[in-house]
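Missing here: one protein chain of the complex. Every other protein chain is in place.
By letter and in written order, the chains are A, B and C; residue numbering begins at 1 in each of them.
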Amino acid sequence: MSASIDQEDALVTSTDPLHPANLISELCASFYRLGWVTGTGGGICIRTDDKVYIAPSGVQKERIEPSHIFVLPYPQAEPSPHTDRIFLRRPKLNLKESACTPLFWNAFTVRNAGSCIHTHSQNAVMATLLWEKEKMFKISHQVKMIKGVRIGGNGPTLSYLDTLEVPIINNTPNEEDLKDSMKEAMEQYPRAAGILVLRHGIYVWGDDWQKAKTQTECLDYLLEIGVKMKLAGLPTVLNE
Amino acid sequence: MSASIDQEDALVTSTDPLHPANLISELCASFYRLGWVTGTGGGICIRTDDKVYIAPSGVQKERIEPSHIFVLPYPQAEPSPHTDRIFLRRPKLNLKESACTPLFWNAFTVRNAGSCIHTHSQNAVMATLLWEKEKMFKISHQVKMIKGVRIGGNGPTLSYLDTLEVPIINNTPNEEDLKDSMKEAMEQYPRAAGILVLRHGIYVWGDDWQKAKTQTECLDYLLEIGVKMKLAGLPTVLNE
Amino acid sequence: MSASIDQEDALVTSTDPLHPANLISELCASFYRLGWVTGTGGGICIRTDDKVYIAPSGVQKERIEPSHIFVLPYPQAEPSPHTDRIFLRRPKLNLKESACTPLFWNAFTVRNAGSCIHTHSQNAVMATLLWEKEKMFKISHQVKMIKGVRIGGNGPTLSYLDTLEVPIINNTPNEEDLKDSMKEAMEQYPRAAGILVLRHGIYVWGDDWQKAKTQTECLDYLLEIGVKMKLAGLPTVLNE
Partner (left out) sequence: MSASIDQEDALVTSTDPLHPANLISELCASFYRLGWVTGTGGGICIRTDDKVYIAPSGVQKERIEPSHIFVLPYPQAEPSPHTDRIFLRRPKLNLKESACTPLFWNAFTVRNAGSCIHTHSQNAVMATLLWEKEKMFKISHQVKMIKGVRIGGNGPTLSYLDTLEVPIINNTPNEEDLKDSMKEAMEQYPRAAGILVLRHGIYVWGDDWQKAKTQTECLDYLLEIGVKMKLAGLPTVLNE
């Protein structure tokens, strides 16, 4: 038994700063400083070939330690949203599985992502409100930031002439219940690199944590400048 | 005598980063970076079963050291606001007891809180001005952040369908004089997780420092987005 | 000669983090993070009984080292603005005396200050533009922050019922030429705790560096909230 526990702990114990358990702790602290994950919400999960590393629910994201990380086998049969998944490791502390797990899983199964990030950035929330009727945030001609985003989140990068489009789905009382509408939106808009959730935040994914993170930065930048432009009366999409 | 002094110092001396005296120092520095406690105001106090740890008044909150912390026995008979309380330890330096002490005490006696935070966040102050007539800040449908707040600050978390309401009380020339009106508001609005003070800031509490801190983050986030929405002409409360 | 140089260096060499040469370096880096001293401008000087410590002109304020600090004897005969002062130590590097020196000196001679801070905070500059006609920034009823400011910068603290008033003087092509108008404003408004300079920034002083710093924080907070209120159409001064 103690051997088995030691084996479980070994999954999140490493001196390599690039080990997923170390990265999640470091990146969540950095996201906290960006205002993306205050109040315990939001975070990042990382998938390797056969494992998913994920931070717990309801904890202070700037204070995560590698020992807090859950590890799940991948792939595994798609459970219904409210069913417990299979775990390779659960933290010994009384920590809860993240309610984002089914949403992160969408990114893995629908887009074969290696990492998925969820933020409550106020730029994202303001954009969902200012583009609520259109159900789609759109911006064009922002060189470099648009080119920093990949088609579908995992394809080639958008070109300068592309209009970036991020669908906005409705919010639900429970985060798990977003799973189906997020999946639908991902399938309906295969070019979308992220999904905005009304009055809530954004989900962004990538082939690995670096791509997920830099795409989240690009999208957040575009949401921020888009909100500023809209409030200043400037159009965010130009007709050629 | 020197033995007794050593015993007093032992109350705030620990190598454990989670000891209240160490936590208060660290958290106040972090609140300074968030803009919550500039100019010496604001802070956090922590209560254990039988002791209250509290930072001094009028000091730079990002430079507090454990040796600056006051320690009071808990419970103790409710003194009138301007009466000195009983202390287990006073810092040797010429430091003054925090004027927030009676307000923090409200959170302990009325809500059985284990920690209370006071900020001068500009989000809180702007909200008190923009909702001054209503004497109540209200926001709804902000998933996750509303669910990060507990009913009364110490109960179960609000549901997604709840409208968050934070009462706004009038300011007074002396902080101590807020004690009664804060207590009244806490009793009149038992579901409120914090009390806003007009042109001044906010008080938030929780069962322990983690809950007090994460609820303060959620409320500050909601105040910030609420102010942005109001200034952009968007309603913060939706009719179902 | 080398002995004399060593003696000069000894003036800025100390392992005590509270030595003025160490403090100036640390505080300027912290002011840089607050956006007060970007682009080499702004800074803090500290006066002891018989010495003034001052950072050089035109250097990156977040990269100051104690060896960069100038030391001047105090008091010394008031030179005309463009006359070289007497120095106890000049840095060996080819560094220029701060153009703020005559302004800082005003705070020493007119208010007997022990420290003076100059920032280019955008809150200060925006306030000078929005209150340009009145030549006076005014705000009332902001409890705690107003009470964190001292009458004249070195007297008792303002009361909650006081209206904070900060005079705005005109800008001049050369910073040294502000000396006389700043001095005049300090004499005309003996209760003012700082002097705003149109399209430029603010000077704030205090009995020591702690008081100068916390008063600068309180004033900057009040300038920031004042600008927000004005732009939102809210009055910053209430009639009782």
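As a working rule, a contact is a pair of C-beta atoms (placed from the backbone, for glycine too) under 8 Å apart; a residue touches a chain by one contact, two chains touch by 3 or more.
Source: prediction; values computed, not measured.
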Displayed chains contacted by the hidden chain, counting the whole assembly: A, C
Full-complex contact with the absent chain, from C:A10, C:I86 or C:L129: C:L129
Hidden-chain contact residue, picked from the options A:G148, A:P167 or A:G194: A:G148
Chain not shown: contacting residue from A:Y74, A:F87 or A:Y221: A:Y221
Those residues of subunit C which, in the complete complex, touch the missing chain: 38-41, 60, 120, 122, 125-126, 129-130, 171-175, 197, 199-201, 231
Subunit A, residues in touch with the chain not shown (by the definition above): 141-145, 148, 159-161, 210, 213-215, 217-218, 220-221, 224-225, 228-229, 232, 234
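We take it that only the chains that are shown with their structure count from here on.
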Overall pattern in which the protein chains touch one another (line/ring/star/complete/other): line
Angle (degrees, nearest 5) of the CA superposition of subunit B onto subunit C: 90
Inter-chain centre distance, subunit A versus subunit C - centres from mean C-alpha coordinates, in Å: 45
Intercentroid distance (Cα basis), subunit B paired with subunit A, Å: 32
Per-residue multi-chain contacts in subunit C, two or more chains: none
